[in-house]
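One chain of protein is taken out of this complex; the other chains stay put.
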Amino acid sequence: MTDIPTFAIPPTFLGVERTDPSAAICIAGIPYDLGTSNRPGARFGPAAIRQASRMLVDGDHPANWGDPAKFDLADIGDFRTAHGDILGSLAKIEAQAAPLTHLVALGGDHTVTLGLLRALATRRGPLALVHFDAHVDTWPDSFGLVWGHGSPFYHAIEEGLIDPHRTVQIGIRSPMHKAVHDWTVGKGVTIIFAEEVHEAGPSAAAERIREVIGDDAAAYLTFDVDALDPAFAPGTGTPEVGGLATWQTRAILRRLAGLDFVGMDVVEVSPPYDVSEITALAAATIAWDYIALLAPRG
Amino acid sequence: MTDIPTFAIPPTFLGVERTDPSAAICIAGIPYDLGTSNRPGARFGPAAIRQASRMLVDGDHPANWGDPAKFDLADIGDFRTAHGDILGSLAKIEAQAAPLTHLVALGGDHTVTLGLLRALATRRGPLALVHFDAHVDTWPDSFGLVWGHGSPFYHAIEEGLIDPHRTVQIGIRSPMHKAVHDWTVGKGVTIIFAEEVHEAGPSAAAERIREVIGDDAAAYLTFDVDALDPAFAPGTGTPEVGGLATWQTRAILRRLAGLDFVGMDVVEVSPPYDVSEITALAAATIAWDYIALLAPRG
Amino acid sequence: MTDIPTFAIPPTFLGVERTDPSAAICIAGIPYDLGTSNRPGARFGPAAIRQASRMLVDGDHPANWGDPAKFDLADIGDFRTAHGDILGSLAKIEAQAAPLTHLVALGGDHTVTLGLLRALATRRGPLALVHFDAHVDTWPDSFGLVWGHGSPFYHAIEEGLIDPHRTVQIGIRSPMHKAVHDWTVGKGVTIIFAEEVHEAGPSAAAERIREVIGDDAAAYLTFDVDALDPAFAPGTGTPEVGGLATWQTRAILRRLAGLDFVGMDVVEVSPPYDVSEITALAAATIAWDYIALLAPRG
Amino acid sequence: MTDIPTFAIPPTFLGVERTDPSAAICIAGIPYDLGTSNRPGARFGPAAIRQASRMLVDGDHPANWGDPAKFDLADIGDFRTAHGDILGSLAKIEAQAAPLTHLVALGGDHTVTLGLLRALATRRGPLALVHFDAHVDTWPDSFGLVWGHGSPFYHAIEEGLIDPHRTVQIGIRSPMHKAVHDWTVGKGVTIIFAEEVHEAGPSAAAERIREVIGDDAAAYLTFDVDALDPAFAPGTGTPEVGGLATWQTRAILRRLAGLDFVGMDVVEVSPPYDVSEITALAAATIAWDYIALLAPRG
Amino acid sequence: MTDIPTFAIPPTFLGVERTDPSAAICIAGIPYDLGTSNRPGARFGPAAIRQASRMLVDGDHPANWGDPAKFDLADIGDFRTAHGDILGSLAKIEAQAAPLTHLVALGGDHTVTLGLLRALATRRGPLALVHFDAHVDTWPDSFGLVWGHGSPFYHAIEEGLIDPHRTVQIGIRSPMHKAVHDWTVGKGVTIIFAEEVHEAGPSAAAERIREVIGDDAAAYLTFDVDALDPAFAPGTGTPEVGGLATWQTRAILRRLAGLDFVGMDVVEVSPPYDVSEITALAAATIAWDYIALLAPRG
Partner (left out) sequence: MTDIPTFAIPPTFLGVERTDPSAAICIAGIPYDLGTSNRPGARFGPAAIRQASRMLVDGDHPANWGDPAKFDLADIGDFRTAHGDILGSLAKIEAQAAPLTHLVALGGDHTVTLGLLRALATRRGPLALVHFDAHVDTWPDSFGLVWGHGSPFYHAIEEGLIDPHRTVQIGIRSPMHKAVHDWTVGKGVTIIFAEEVHEAGPSAAAERIREVIGDDAAAYLTFDVDALDPAFAPGTGTPEVGGLATWQTRAILRRLAGLDFVGMDVVEVSPPYDVSEITALAAATIAWDYIALLAPRG
């Protein structure tokens, strides 16, 4: 047990002291929000998620008693981006992600996932994708912007970074052009609408995810906090009501133990719209849950 | 697809340009809160709901792919009220609502519904009523005020504007004098307590509503955002904990397709108490859901 | 019916005028937060809960139509504490609680419950305990502090104030040392994790609580608002996502009617982190629900 | 010295225990805001000012070392108003103020001053008036409302309650119809624009006030917090930028020692728009400064 | 006098109904913040400034009794920008500004001024510039971004859009590379540090501005709200403490009557960081003051 009270934990993720990128799992922030089409602020997401993660220090995960002492975890700081330059930033993100063994990225808007997938797909081939979101993010463009936060998975499919037949989207409920929906499903993507999670429960959702992904595929987890209802995650740019509760997403995640996860990100935390750190804490907890999934048992 | 980003949508409801009251569906705001007995601010509701509605632009409704291009929708601005004068305001509201074909009103406190029902009942006879609320609003008076926001449905029943046997209230949970409850039920009103929605689910609630209302009755929808739990709708004047989630109310509404709705209002959004627009967005989404229910398919 | 509008109710709990400690049920605030290990502010909890309780005035409880006029209720003001002195404060709390017949205490951080249990156990022997919380609060110390808000039930068990075999904790989900968990369970305490409430429902939880407590034991209710999810209770010091909804806790409480409750507290409301009074209102409502459980019927 | 820390002071003004209206100076709140034409919320002003006043307990006033122990001060609670009824409320305010020896009223919107002046003028004849405000409040009506918060001094002059030649308004800067300005000045009122205070300093302003009022006239102080700049008083309904700093108003007030003050009010504190209690504290301090002016020396 | 209360004024600037770009003075919003290097959100500036401007409706300007009825004023809505594209947006801004006679632009970040100056300088030659700001904004680039909000006046000087010898910057106080300062002064720009305004007063500052600008030059006013202290304008992206009070900037502006102003903008209002609309109201008031400067007398 530490004798540093929660309020004094240093502002790395979980207060970890290691900063060396050769760790088994690296945390990195990506302070970037040029791709946002509504409320900005995700540039401050990494700082807020790290600060909220102090609340998760000094305890085992109650779901699996994973032993944090056996994690080889480093917080390597923030990625550099190209200020005001979308394509330049995507290239920098890809380059910085490429050499890392297993990255847990703290966004940043959802555009950043495209850079991360490019880096990872080079090494691991087309990835299976578990994608929590209120939006399908497969628009060919949003409001004229081709490389914005509404389009990362359009590009990821077009570029062959993910396998759409092993891609599942959970929490979808936004207004959407029918053509975008139909293209997405036509490519083979599985959509689990928020409503289905509410009515069939997280256990059914998890089962369906496992069916789509399969246990043997290299899988990537991307978690847009707007998958959560604005009541649970007000601090985000493109909220949609009717979303998931944090307990539901945690219940789903817990049931994904055993998938071959090779990386994850949690994105779209916008601190200027957060209240009392609840969105940042939700994001930190999701990353913590993910790491616990991977952890050796105590 | 529009190339105006969400953040730049003009501040009419859904950014619509039409302002002509001869449209098939008219949106109007009613900036009025003289009837509030606790926290004021609903006078700013219309502006906040319109601004939040920008988030719903440029997309079809995912539940039914209604084609917004086929809606004949106008935002005719705000109704005039009589500053500081409750009865004068009710008269003005009634007069302005009377000539409109199908009105979607953005409140304002719940008193305004009385004026709207007077206008509509003149034309359509006693209405069936779907009433989401934490409160029955059938008090003969509240704290000495006869025409306040605790009493619109007392008057509506007494004036024969609604048919209590075709009236159903969903989400009720406030402290309440037993005599008020008994009068309401005695008149024939069906009450579905919030607890019942939580325990039996929205599908059962929707079924019961359909039974009470019937498919052939001219039905009015009045949605007090305090039907929602304060977690989902903090920006309101008379919050009560234990309320509905937005997904629940949306799940109920979706199942009311086919009822003969002739008008609706969403009331009691108080922006000074809102956080990150979540209440205003909930209200805008409920109105959008309602319009989608009525819309021709794409 | 009163003609004082909600916004003008005086700032005692439920606006009661009686302040005499000989009442059957006494409300007292305990403005104390020296035991907090993360976000402070619970020192302002009593004032905020009282102010929010105005919203519950002038109405019967809809679950049981308890007649408030038959309650013998007094708000005796705040307990004195020893400024800056943890042990001194615990002693003062115990001393002030001792002579009261039936106390409903408004915290204050969870440390205060230790003082309250000491006062009550002296008179009533080891108590059965219904404990809502995100945390087990049975750490032998937290960050080096033996008498902080992470440890009241460690001491309560060690001091024989509660009977661990008749103790049940509901809503647990925080990071936790496995050793703390095992000690707690080893002592005989029943833990109902938040996840279990979500998945099995409040009715099952209530049944299990009744089994553990039994109808004949003198039972104490301690409600840490962080049992609630941060969406429902952002205004608290040690939030954990994935928590209970207010409707769930109310549904459980309602089903505990008939237990032999001898006192209760609601703690850890931190107003500087609250938004639009929703946490304070949740706490006030829980206390109101509790009092209604005890009330004679109308 | 008290050993109750600031955070635990009870919520009467300055924590005073006396509630008996026969005290030499009585504090009363007036939770009323039916007269507001922009942002509401002043109904919660009395509660917020009292709560903020805790910060002024346990100390002498540093300007004059007045001895609080020698004040005969009571907080008699809130005045009753007629819910939703402007004229009825004015009548009630007047009736409750009439028997009090020396009243310090906590608003409430500025309409309440009309009721207070009616009560006082009956006893003391036309009063001299020191009026801090951003607005002249001498509109014959505002937006069609004759008895709103833009008109109390129009009525006070017309009803002969104040002597316009002994009336001075300080801090004026709002948009204003020239006709309203000219009527006011034509009646004999002295206006000191905010700009003049900024450029000539508070000492010059105080001197001019003393000249207009005179030492022998029975004088009333009415302080609308929007006299202060929104930086110093964001929590108000009708803010205007370019206003006074709190130090300036305090510097003026201090120099008015010796005037024959017979009553005062501080109005237009709207807590939903306040931040971190700064407006409420400003209002409480102004009332405290006023009482210190009257106090016997230690 | 209008009978629409302040809270119901429609959301155009000052509630004006005219939208025709052939008006003598046109208001346009520029919802753009791609150039921000710290806190974003200025994309929502135009909406917030318009909404706050309701507070200035229905009154003459007290400084000069300008008669609003004689203003030929239109609110032409928002300029279109190229989403995610800095250079494209600048080009669009320039193109839309070009045909307008006299534009009052509501920002947006300070980058937009470059587009506006390009449009105006084409027609009016190099302009004299009155520039309120905490920053000189003459950096050749900021953090690698050449076309960001730290550089508009570097480009304006390099492109010959403004005459640096007739350019004066007021309120400067940020950290700054000495080389940037020296380049600016070397070009002929006059800098009045915030400190100088505080110590010598606004009258001296105004006099110096008039000397630099001259009465005969076509002058442009650009007002970055961060010229104001964060106490007066918290809602901005790059705050610097020690800034101007609103009264000071208004006192300066008032003394610039008679200059030959040909356009203005007020920029860098970031509503997510604003509190109680005070920054938006400051910006609206500055634009209103500017328009009053130009207005015919009543």
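Letters A, B, C, D and E name the chains as they come in the text, with residue numbers starting at 1 for each one.
Here is the rule we go by: contacts are C-beta pairs under 8 Å (C-beta built on N, C-alpha and C of every residue); 3 or more make two chains touch, one makes a residue touch a chain.
Note that the coordinates shown come from a computational prediction; the quantities given were computed from them, not determined experimentally.
Enquirer: For the chain omitted from this view, which of the shown chains does it touch?
Expert: A, C, D, E
Enquirer: Looking beyond the chains shown, say which of E:Arg118, E:Arg173, E:Arg208 or E:Arg250 touches the absent one.
Expert: From the options E:Arg118, E:Arg173, E:Arg208 or E:Arg250, the contact with the absent chain belongs to E:Arg173.
Enquirer: Thinking of the whole complex, not just what is shown, which of E:Gly107, E:Pro230 or E:Gly263 touches the missing chain?
Expert: E:Pro230
Enquirer: Quickly run down the residues of chain E that touch the omitted chain.
Expert: Residues 37-39, 141-145, 172-178, 181, 193-195, 198-199, 229-231, 234-235, 238-243, 245, 273-275 of chain E touch the chain that is not shown.
Enquirer: Applying the definition given at the start, please give the residues of chain A touching the unseen chain.
Expert: 3-5, 7-8, 10-11, 31, 43-44, 47, 51, 77-78, 80-81, 83
Enquirer: Which parts of chain C are in contact with the chain that was left out?
Expert: For chain C, the residues touching the absent chain are 33-35, 37, 39-41, 43-44, 82-86, 142-145, 147-148, 272-273.
Here is the rule we go by: only the chains that are shown with their structure count from here on.
Enquirer: For chain C versus chain E, what separation do you get between their C-alpha means, in angstrom?
Expert: 54
Enquirer: For chain B and chain D, let me know how many angstrom lie between their CA-based centres, rounded off.
Expert: Taking the mean C-alpha position of each chain, the two centres sit 40 Å apart.
Enquirer: For chain A and chain B, what's the span in angstrom between their mean Cα positions?
Expert: 36
Enquirer: Quick check on chain A: which residues sit in contact with 2+ other chains?
Expert: Residues 37, 39, 142-145, 229, 231, 245, 273, 275 of chain A each touch two or more of the other chains.
Enquirer: Sort out which chains touch which and give me every pair.
Expert: Pairs flagged as touching, ordered by label: A-B, A-C, A-E, B-C, B-D, B-E, C-D, D-E.
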